[in-house]
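Other chains of the complex are left out, but the ones given are in their true place.
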Amino acid sequence: MLLGQALVLYRIPSTGQYALLHDRCPHRFAPLHRGKLVGDSIACPYHGLEFAASGKCVRNPLADEPPRTAVRSFPVVARHGLVWFWPGDPQQANPSSIPNYAFLDGQEVWRRRSRFAGHHELLADNLLDLGHVDFVHTATFATGGAHARAEQEVTDTGDGGLLVRWTLREVFRSTFLEALFSPAESITQILEMSWQPPSCMTLSIRYGITDANGTMVEERMRMINPHIATPESQSATHYFWTCFPDAASEAFARAVFDGEDQPMIEAVEQYMGGEDFWALRPAVLPGDAGALRARRRLMKLRRRESPSGRLDDLAALDDGDGPLE
Amino acid sequence: MLLGQALVLYRIPSTGQYALLHDRCPHRFAPLHRGKLVGDSIACPYHGLEFAASGKCVRNPLADEPPRTAVRSFPVVARHGLVWFWPGDPQQANPSSIPNYAFLDGQEVWRRRSRFAGHHELLADNLLDLGHVDFVHTATFATGGAHARAEQEVTDTGDGGLLVRWTLREVFRSTFLEALFSPAESITQILEMSWQPPSCMTLSIRYGITDANGTMVEERMRMINPHIATPESQSATHYFWTCFPDAASEAFARAVFDGEDQPMIEAVEQYMGGEDFWALRPAVLPGDAGALRARRRLMKLRRRESPSGRLDDLAALDDGDGPLE
C-alpha cells in the first residue's frame, strides 16, 4: 500500500526487471498479490486472469480469448539497491529526477525499513531541524545543550533540493573521538542534511579541524546515511534507513527512531487531528528554516500538478517570521 | 443486526409463533433483547416497559397507564426450519414469495451459519461462477482444470429466479465414484445453482450417464444444499448452509468456505473500498453470465422499490460483452 493504493511488485522472470501493478484485478477486484506468476505474467487468485508486466490482460484460462482489460502499470527503476516508481502521468516519468544514492554502492550496511503512523512531511520536519536532539533524544545522543550553540545554514542546491548544515565547535571529546584527535586539537562537527523532493534525505556527519574562517581544513571522520520517506497514505509512512552491519548499531538506531522520534511524530500526527499544517498557523522559529522551505517547495510542486489547489497556501506565510524563501 | 437494524426475535409463549421487533425501546433506547419475557410481551431491561408481539407498548410497571408508543414489528414466517422476515412495507409481505426449501425437511443435515465481512452479492458472485473452483479451492475440491472444459448454461426459471448449469464430462474417477460406476462407463457431473432474489441459492450436484445428446439418462448420485445469504449490513453478511451430519463433513465445508472463499470475498470487499460494483466498471467474462444477471435483477428490484435511485445502473452494462439480459 503506497500513496493510498494497493500495489503489487514482482520481478519479471525472463528479464529480472521489476514490474509494479495496481494490485486489483479489474474483473472481481481480487488482490493480485495473492496469485502466482505464470511465465512473465501474474495470475489473479480468484478466476485465473493473467496480466503481463505492462498491465494488459493476456489470458483467461476459462475462455478462448482474454477480455480487453488491463490493470494500471507504473514506471519502475531499480538503482543502487533501491526501487523507485512514478505514480503520476507515465509520460512525465523521468529517471534523471531520481535522487542520487550512489554512495550506497560502496557501503557495507544493513538496509532497514520502519513504518510510522504520520504524514511523510513530519519526518522531514524532524530531520531538517536537529534542534530537537537535546529534547527528544535524551536516552541516545543528546548533546547536553551543544545544539543550542550550533550555527545553522540553509542553502539551495540548485537542483530543486536543499542542504541544511549545522556546525558545532569544540565538540565534547568522547572516547570515540579521543582516538582521532590529540588533546590540543579543537574538534569541529559538521552535520549536513540534504533534502530532495518529495522526501529523500541524506545525512552526512564529519569530524575535523577548521581554520580561522571556520572552513574544515582537515577531515578525520565521515559517515553518510540515507533517510528516505515513502508515503503509505496521508497518515502513514515507510521510512528507509541504514546502519552499520551489526546488531548493536541496529539496536541503537531503533532506540533513536522507534523509541524517541516515532512516538513524537505519531503524537504530532494525532494532535494535528487531520488538519492542514498551515491551517494550524504554526509558530515559526529560526531553527525551522530548512523544514519550512522544504514544505513550501512541496506545496509549489503540488500546485504545479494540480493548479486548482488552495491558492492561499503560500500567502499564509508572507506575514511570517523572516525570509523563509 | 440485520440490514443495518438491531432486531430482537423471540417465540411467543402462548402460540409458539415467532415475533420480530426493532430491538430498541422508544423511551430511552435500551436494547430490548437484554430484557425478559413477561407473558407474551418483552420487557425493556432499563425501566420495564412491556411490548406485545405487535410492537405495541402494553404496560408501564411504574405507572397506571402505558405510554401511547410502540416499536416496529416485522412480518415473520417459519418454514422448513428457516425463519423468514419482511423488512419492507408490511402490506406487501407475501409469504408465497419465499423461496422453496422444502427439500430440507427430508434431509438429516447439520445446519450451520458463517459470517463474512462483505456485501451479500459477493457471495452470489462467488457461487454463481464456479470457474473460481480451480483457483480458490486448491486445498479442497479443485478439479485440475476440468472446470475450464465445463459447459455453462444460464436459464430463466420464470419465477424471478435463475438457474446456472455446468456440465462436466468424463469426470475423474475418484474412489468415491469408482464404487458407483463401472470402468467402462463415462461419468458426467451436472452442477446446478439456482438463485432466487435477493440472495437465496440452492446447489444440486448429480453424477450419472448421459446419452449422445448430453441428456443425463441415468442418475446414480444426487446431493442438494441450500446457500442463503442474509445481510447484516452493507458490508457484512450471514451465510446459511448445511453439511452431512458428521464432524468431518463440517470440517471440510469450513475448509472450503472459511479457509478459501471467505478470505477472497473479504479481500474483494476491502479492495472495492466501499465503491459501487458498477462504478468500478468490472471487466466482463463469459463465466459471469449468471452472476451478472442476478446482479441486474436485484438492481431492477431496487429501482422498483425506490424509483429515485440511480438510473444509469443498467445502462452501464449496455456496452458490455454479450447478451446478459
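A and B are the chain letters, set down in written order, and residue numbers restart from 1 in every chain.
Heads up, the rule we're going with is that a residue touches a chain if its C-beta (ideal position, glycine included) is under 8 Å from a C-beta of that chain, and two chains touch if they have at least 3 such contacts.
Worth saying up front: this structure is predicted, and the values here are computed from it rather than measured.
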2 chains shown - copies of the sequence in the complete complex: 3
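Going forward, only the chains that are shown with their structure count from here on.
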Interface residues, chain B side, partner chain A - complex: 125, 129, 131-132, 134-136, 145, 147-148, 264, 267-268, 271-272, 280-288, 321
Residues on chain A engaged by chain B in the complex (per definition of touch): 6, 23-24, 26-31, 34, 43-49, 57, 60-63, 67, 69
